[in-house]
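One protein chain omitted, others in place.
Letters A and B mark the chains in the order given here, with residues in each chain numbered from 1 onward.
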Amino acid sequence: MSGEGGALAAALLSMGVLALLSPVLDRRLGRDTGYVLAVGFLVVAAVLAPAASTALDGGAVTFSHAWTDSPEISFTLRMDGLATLFCLLVLGVGALIMAYCPRYLTAGGRHGRTYLLLTLFGGAMLGLVLAGDLLLLFVFWEMTTVASFFLIGTGGARAARPAVRALLVTGMGGLALLVAMVLLGIAAGSTDLATVLRAREEVLDSPLSPAIATLLILAAFTKSAQVPFQFWLPGAMVAITPVSAYLHAATMVKAGIYLLLRFSALYSGQTGWVICLMGVGLFTAVLGAVQALREHDLKAMLAHSTVSQLGLLVAAIGVGTTVALAAAILHTFAHALFKATLFMIIGVIDRQAGSRDIRELSGLMRIMPVTATLAGLAGLSMAGVLPMIGFVSKESLFQGFAGADVFPGAGVVAAALAVTASVLTFAYGMRIFYGAFAGPMLQRQLHEPSWAFIAPAAVAAVAGAVLGPAVSVLDPLMRQAVLNAEPWAVPPYFAFWHGLSPELFLSALTIASGLVLFSARDRVDRMLQRLPRPDGAAAFDRVHSAVLGAGAVVGRPDRSDSTAAYLARPAAALVVLGCVGVFAADGPGIRAGAPSDPVDWGVLALLAMAVAALVRTRSALAAVSLLGAVGLIVALWFLLAGAPDVALTLLLVEVLTAMTAAFVLSDLSTRFPRPRRGAAAAALAGAAGLVAALGTLALTGRRELSPAGAYFLEAAEPETGGRNVVNTILVDFRGLDTLGEASVLAAAALGLLLLLPGQPDGTVGGPRAPYGRVLGPAHRLLLPGIAGLSAYLFLRGHYEPGGGFSAALVAGTAVAFGYLAGRTGPRWLSPRPLLAAGLVLGAAVGLAAMVLGDPFLTPFTIPVPGGGLSSPLLFDAAVYLMVLGLVVTVVDRLGAGRAEHR
Amino acid sequence: MSGLVLALPVAVPLLAAGVLVACPGGRRAQRLITSAVSAGILVLSAVLLAGSLDGTVRGLSMGGWPPGFAIVFAADALSTLMLCVSAALVLASLAFAAGTGDDASPWFAPLAMILSAGVYGAFLTADLFNLFVFVEVMLVPSYALLTMSGGRARTAAGRIYLTFSLLASTLLLAGVGLVYGVTGTVNLGELAGAARQSTAAALAVGVVLLALAAKAAVVPLHGWLPRTYPEAPPAVTVLFSGLLTKVGVYGLLRVYAVVHEGTGLRWPVMAAALLTMVVGVLGAVGERGMRSILTFHMVSQIGYILLGLALFTRAGLTAAVFFLVQYVLVKAALLMCAGAVETAYGTDRTDSLARREPLIAAAFLVSALSLAGLPPLSGFVAKLGLVDAAATESDHLAVGVAVGVSFLTLVSMVKIWAGSFWGGEDPSREESLLRLMARATVRPALAVPALVLTVPSVVLGIAAQPLLTAAAEAAGGLLDASAYVRAVTR
Partner (left out) sequence: MTAAIAVGVLTAGGFFLLLRPGLVRVTFGFVLLGHAANVLLLAAGGPERREPPLIGDGDPAGMADPLPQAFVLTAIVITFGITVYLLGLARAEHLAGSGSRSGTGPEGPAESAEPPR
């Protein structure tokens, strides 16, 4: 990495620093910040000067720094002749625009954001042309798009829609560029731009080649406003004039041109490339010129003119000959000069006269002779009239087009179209000048703008005039740029005067026809106004709203309030999975399991009947009873399957569920609404049931006792001292599951507390309990028994069916009973202390093991008088507390509401 | 650091929840406890992540029982990365909740702690049944937080959210049961490669994957998410966005990588990925409210992550993990912007915010551009990685869809920006907004969390390499699960 390479990075960095400084400067200097920035741009240019001179000698200066490995993005900057040319435009025109801004922008306003964005844009554009890595090129490309979006947006509320159009159109192109870069990286085997450009053979031989070319063209066409994307550029004119001049005339729209020039090294001369670029480019050139000729707004005319000129450039790049390519490069330069001048002048007119409409402006030549002269110089350059630089570049273009040979006669057609566009250009150039400056003087109070306001325009205009005769000054730069675009080319020398060449004849023809057109301007105008206007913006808006509409349609199913709409989808997915399974099941397939016990069949029949009755009933009371019955039958099933613990727990859960449901249902209508669309639901439910049954049949009961199961049966007693293996798993082996489960209950209880507001007195139960007189004594009688049972279940859990969970549920029934009896429990028997104690105890028991240096939840024994208190017992106590906490909460929050409701 | 600490992310929040329930104290004390716990876990997981970057997988057998019989926790690069980003998100959400006042209820803090314990547990466990339990530990508090303080719209949304999640959980439980039925184990390590060896195991795991897909909001099982998330309190939406579906996605990554060894389901996963991307983004562009657009978007982003899973190459998985991490932060920042506006103005359908709320506008802007994948922000690196990975595999359909969806993402972000931040073209609206302006501005306490979360958007874009390295390590652990398997079986 040379010092010059570091200069490239320093230049970019300086642009960033300048951008960040600009709001600060704006606070002190106001609108004059622009002058500082203009100097800044020139300093950056000076920093780049040594690198530029190396580049012009045929070398290339590079800077490289790794950004990411995979995906590989390298921060590689590379300055060669082509990059130098564009740097000159970015910084040179940029400095002029920055010097123009202070007198254009309103005094006293805040312009920090505008300056920030403009400078950021300048930096991004500089990065774009200096990027030496495919993906880095994309990075800067997108940054220019975003900067453009916000700069257009500075135009106020009416700018929102055009800004969005510009962003989306160029953003689409940006994504095309991204894919192009990724594919190109794959095809060429590298993302280093210089390496890729040397790998022409590999890229062209790759099957990805046509796709890459198409995507590159798409990206370039959106950025450089080619048909059918041209509409965003005239729309972008709502931005302030410096933005239009800098981004939408001189630089950003040239990014597409730069891209096409850059990748000419790969695709130049390829038939598809040639036809596409020339066809679209020339069509755009003519269309843009026609559009420009029918506008009345000076800025709109210039916008369409830019579209037209960009079309000429695209077409010239497409021709594929060195002459045409050289012409395109020179014209890029010339266009930046004259178009920036014209925009600045129009900004001046707008500020001085308060209008840009040629129907309102007239006779400004007498009031502002200097301004008029500058406009004339730039206009002549645009029209391609001697001795301007525009004349030289236009002649070169004619020469280039005439040499087109993609098919026989292509040169004639291309030259004819180019001449047509140029004739129209001459005509609208006259229209601009004549419309603003000629005619009677209407606004006498106007005066010439201050020299500071027009000086930047003057510099560009004079440069355009001087560089025509002195075009050979540019030769080193232009020739090197041509060489970089087409490494195999023998670049031509530009000459101001070619002698009596065919091009001169075409120029003369252009001017003559243009004058004819101008002299018949009223008739032409009427005719043009009758032509249909291609309204790309409206078409874009239609597509845009169609997409939004389609989105609304896609989202519509997800606005339903019915749970069935959401629950049906997983059910259907399960059925689909089942169908896949039936087809995929190879090997054992589905076979009947071991012969089942006759008792099983009996229980099954009961179950089926209960379920059938449950789904059919419309009585809430019957539903609660049937649900309880189903629970009982399932509990019986578990008992028969050798799971007494499960059966006991399920039984208790059923009791409490039924109790809760009864609390809630007393509030609700006791008849369910008549079902609708029952058949579809039944079909889906039936299918899901079938899948579940087949799945169970095929995927269970086909192996021996699992190693884990065998281990637990074997190790439970020796390892934990417990004989109830299931309980040892819950509190010892897989205590974490149990801690999680208890936390779920605590969360459910906290959720109920959050969801349902508390009782005024916050106690469990209440004096208004419904059956107090009868149940009160009964409760007093039963309470010791229930408490004793609960304690018994809890303590024996490790050895026999029981444990913290079932014990707490038993205690919970006592609380529920107490509520119904209208008895107030003790203060600690309320949600907060129970839940808090449970959560803290559960986590603390587990963490205590860690304090001892063992893994979380490792059992340990706490020595207490009369033996040891084992940690699993404490853990089970935590579970007990949380379960009881939930039951108490339910009684408190759901039961309470019921009482109040009566 | 020994594997013993792996239990802390679960145990400490549960302990904290208990303490918070016991003595709710003032809100300030609650905030102090919750943020201290979350910050501690963030630091712990960052240390664990640093230690797992060399491929080390730490294991912990709960209760000291032999692995295979005990529940095993394992921390590799993927798990610790998820842990890190989740802890960061919990911290940010808590700060945001303090701003919006969503933490006014004394039950908010303990529920958030239990939820976070569930999330951390789900990222750490290597046991399918335990995964089910932790998913429930995460979901039950989420039911409560979503429906917090009731109200018609919220309970309606809560009903849909709750029933759908419950159905997915039931499916997950049944799937775990079937896995145990076929293989006799629920330990992920012992299940390594099981789906490749037997169709029966593949089908059983298929039910688990289906359930996880429902939790991750994979199309067509996505409808619940855009319907319910926008109804939650603003801070809760932020919390959910970064955690809940991510557990589903993490589960899909882990189970598919270990049990399927990344093969066998390429086409179904790819189809689901592309469909999810497209439907999610179309739904987003069709929405109106800021929060609705953003939440529908989440569906689309899940699709991007699945794309990496479908490719199952190092590049694809790296990009997917990178995408996941940065997107959690970006989306949280966006939802915070929307939530801040909603809290201050009472609606998220406002306009002219760019002028009135420069802080929120800046935060939104950076995050939205990142979400749309614009350089040089983190979202760009993520999308580039996925596109690059798909292109390398010559999966051009996926490339096209990814880019097209990216474009529509831009459309939706621009829709919000032009509507809510510029906007103001309608004079009748302008008038009503003048009144709004008089009384409402976003307080700094609301804007700061969103602004802070934009920092990673920028940093993870410009200095993407450290996270890419971690993501690559995580991807390596998915591609070759042998170290993970060793750590959880032994």
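Everything that follows uses one rule, which is that a residue touches a chain if its C-beta (ideal position, glycine included) is under 8 Å from a C-beta of that chain, and two chains touch if they have at least 3 such contacts.
The model shown is predicted, which means the values in this text are computed figures rather than measured ones.
Visitor: Which of these, A:Thr33, A:Thr251 or A:Thr649, touches the one chain of the complex that we don't see?
Guide: Final answer for the missing-chain contact: A:Thr649.
Visitor: Using the document's definition of touch, tell me which of A:Val615, A:Leu795 or A:Leu847 contacts the absent chain.
Guide: A:Val615
Visitor: From the listed residues A:Leu42, A:Leu665 or A:Leu869, report the one that touches the chain absent from this view.
Guide: A:Leu665
Visitor: With the full complex in mind, choose from A:Leu730, A:Ala811, A:Val845 or A:Leu881 the residue touching the hidden chain.
Guide: A:Leu730
Visitor: Who touches the missing chain here, A:Val39, A:Ala568, A:Leu795 or A:Leu869?
Guide: Checking the options A:Val39, A:Ala568, A:Leu795 or A:Leu869, the one contacting the hidden chain is A:Ala568.
Visitor: Tell me which stretches of chain B touch the chain missing from the display.
Guide: Output for chain B: 24, 104-107, 129, 132-133, 136, 140, 143-144, 147-156, 158-159, 162-163, 166-167, 170, 173-174, 176-178, 180-181.
Visitor: Just the residue numbers, please: which parts of chain A touch the chain that's not shown?
Guide: 562-564, 567-568, 571, 592-597, 600-601, 603-604, 607-608, 611-612, 614-615, 620, 623, 627, 630-631, 634, 637-638, 640-646, 649-650, 653, 656-657, 660-661, 663-665, 667-668, 672-673, 675-676, 681-682, 684-686, 688-697, 699-701, 703-706, 708-709, 712-713, 716-717, 723-726, 729-730, 734, 737-738, 740-742, 744-745, 747-748, 751-759, 761-763, 799-801, 805, 830-832, 883, 886, 890, 892-894, 897, 900
Keep in mind that, in the parts below, only the chains that are shown with their structure count from here on.
Visitor: Please tell me the distance, in whole Å, between the geometric centres of chain A and chain B computed from their C-alpha atoms.
Guide: That pair's centroid distance is 17 Å.
Visitor: Would you pull the chain A residues touching chain B in the complex into a rising list?
Guide: Checking each residue of chain A against chain B gives 66-71, 73, 135, 138-139, 142-143, 146, 153, 157-158, 160-161, 163-164, 167-168, 171-172, 175-176, 178-179, 182-183, 185-186, 211, 544, 547-555, 557-561, 563, 565-567, 569-571, 573-574, 577, 580-581, 584-588, 692, 695-696, 698-709, 711-712, 715, 719, 732-737, 739-741, 743-744, 746-748, 750-756, 832-833, 835-844, 846-847, 849-850, 853-859.
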